[in-house]
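Before I ask anything, let me first share the structure, which is written out below as structure tokens.
Every protein chain except one is present and positioned as in the full complex.
Here is chain A:
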Amino acid sequence: MGITGLSKLIADICPQAIKESEMKSYFGRTVAIDASMSIYQFMIAIRNRDQMMSNDEGNTTSHLVGLFYRTIKLMADGIKPVYVFDGKAPVMKSGELAKRSEKRAEAEAKLKEAKEAENVEEIGKFSKRLVRVTRQHNEECKKLLQLLGIPIICAPSEAEAQCAQLAKEGLVYGVATEDMDGLTFGSPRLIRHLSSGNTDKCKEFILERVLEGLNITYDQFVDLCILMGCDYCDSIKGIGGKKGLDLIKEHGSIEGILKNRFKITEFIDPEIEYKEKLRDLEAKKEENSENDGENANSNEKVKEEKDEEDIKKEIKSEEGENDGENGENGKNEENGEKKQDELEVEVKQEEADSFVGDEDVSDEEKEKELNGSGDESKSNTKVSKPKKNKEKGSRESVPEDWLFKGARKLFLQPNVLANQFTEKDLKFKEIDEEGLIEFLCRENGFSEERVKSGIRRVKESKGKSSQTRIDSFFKVLPGKSPVKKEDPGKNSGKRSAPAGKNTSNKRGRKPK
């Protein structure tokens, strides 16, 4: 998921590319959201004890709870979301998917252990890692969004790429995601932390300013992202963000780096293929095992293993001997990712709290989360040991048969629907109140009162959305923004409410 360390690199080198603002200021804007990723996050974050929330029939409803309340919150703030669903995954992503699957299998084993040992904390932690979004979940979410009258788009391939395309065409203001590769796909604006709790400010990454700040072209930026580590292929060991940036500037492209630094002159140019995502397979299987109730766990495990085998077979032909090579980099990357996931989960957790209130998520749960991430860092140190050794040797090694060209193609010419949508397609429709109550309350056990109050909020927001924005009338003048001073000044200035103390003892003075 995303680009390893990209947000940190941007924050370090060109902080001016990040604009912090309140969620309110996105009022009246249409934003594209990667639905598949959101659903996944909801299923992790929104839980009752260590179980996902479910309806009377035992089907998961976490994703619906999350999506419903999140969407209402966005709309109440006058933000218009457009949800984009994943299509087929590029075959090149199998490597990444396999890694995730491995991770999952590992978690599965640990979960079993934990269950035997009756370690509640561990059970919670590992069962979260087993979360899987199935086609059924997707379909339910689509249904919910349609009932809410919110536009949805099914991407031919990666949702993130389609989001970026919508932003490029100016149909949406930006892409709201935590996944930094939205920028790599060319989205002019990427908004992080939109709707992640009230206190957090949204961070808006502006591609143009990123390129300006890093002083590279967009094509070079894509190469840099590949160097830093993306979902589609491995990266050169020992080269991270800063070094990568320096090398890109020096040699112009990955080819240049490989030629001059590693004396590699032959590059593989793989065909880009797409395949149905695994969860289609799975969905079928799940249907079979659905009624098994208590036994579901063991069944799932079998399924899990099968899937893993499936992917392994599929990627064998691609990665071949590369498998061994995977180790180092893969782990590092994975760790970064894990950490990020954990963080997100924590944020989401808070959000979940505020959404569903006391009834559903206890403080205990939160604590568990924190413990979980603590453990995470421990295991981090474990893995990072070999990395240190590597650094001592300071050897950089290029993955054999490196498929960077394929990754580049995926970023530069992603499989998206271009110029196919108009503003009409992204229009909001009437909310289907009856349908929502039927779907959420009758079928999925939501409290009718809450759903109704949610619907009321959406209706109120419709009135709000007829308010226009002042900056749609007056154009922002370029270049008049003040020269940045050194960072410390900025921080100290921002944090300390400067005057408060000074005044407090003198404020009582009576005017003469």
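Please note the rule applied: contacts are C-beta pairs under 8 Å (C-beta built on N, C-alpha and C of every residue); 3 or more make two chains touch, one makes a residue touch a chain; residues count from 1.
What we mean here is this: contacts and distances are computed from a predicted model.
Enquirer: Between "tRNA (adenine(58)-N(1))-methyltransferase catalytic subunit TRMT61A", "EF-hand calcium-binding domain-containing protein 10", "DNA sliding clamp PCNA" or "Transmembrane protein 237B-like", which matches the UniProt record of the unshown chain?
Expert: Of the names offered in "tRNA (adenine(58)-N(1))-methyltransferase catalytic subunit TRMT61A", "EF-hand calcium-binding domain-containing protein 10", "DNA sliding clamp PCNA" or "Transmembrane protein 237B-like", the one UniProt assigns to the missing chain is "DNA sliding clamp PCNA".
Enquirer: Considering the complete complex, identify which of A:265, A:419 or A:467 is in touch with the unshown chain.
Expert: A:467
Enquirer: Identify the residue among A:16, A:119, A:136 or A:397 that touches the chain left out of the display.
Expert: Checking each option in A:16, A:119, A:136 or A:397, the one touching the absent chain turns out to be A:16.
Enquirer: Considering the entire assembly, which residues of chain A contact the chain that has been omitted?
Expert: 16, 19, 21-22, 24-25, 27-28, 78, 427-428, 462-463, 465-477, 480-482, 484-485, 489-490, 492-494, 496-500, 502-503, 506-507, 509, 511-512
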